[in-house]
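The complex appears here without one of its protein chains, the remainder shown in place.
Moving on, here comes subunit A:
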């Protein structure tokens, strides 16, 4: 899966979340995702970037174009060194929230993308990687 045009953005402020959304949209346009798929991917990226900022304290996002079996896709990885998620099953439950939000961030983002991987360790941080493939 050769990666090209990899870009890394810090996620430290609300403006960074806006920049991340714009970068993901640009990549989605480049590989000609349909309008609905673009919207789903950018929305998922927005939820995950906010998680990185709010729950992780801050972190970074890596966005790149990927290819597999002749299909192109956009992969976005969100990494923080925050407190981690003690109960991942609970955190992935729609409607469950650690506070403030609607509890749709993780479970909602997962529904909006084609691939979703999460790696978390209490005290070490969380990393979430998503991919959306062009049809």
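FYI, a residue touches a chain if its C-beta (ideal position, glycine included) is under 8 Å from a C-beta of that chain, and two chains touch if they have at least 3 such contacts; residues count from 1.
Quick note on the criterion: contacts and distances are computed from a predicted model.
Considering only "STAS domain-containing protein", "Amino acid/amide ABC transporter ATP-binding protein 1, HAAT family", "Anti-sigma-E factor RseA" or "Electron transfer flavoprotein subunit alpha/FixB family protein", the record for the omitted chain gives "STAS domain-containing protein", by its UniProt protein name.
Considering the full assembly, A:46 is the residue among A:46, A:81 or A:129 that touches the omitted chain. Contact between subunit A and the unshown chain involves residues 13-15, 17-18, 21-22, 25, 35-36, 38-40, 42-43, 46-47, 50, 94-95, 101-102, 104-105, 107-108, 111-112.
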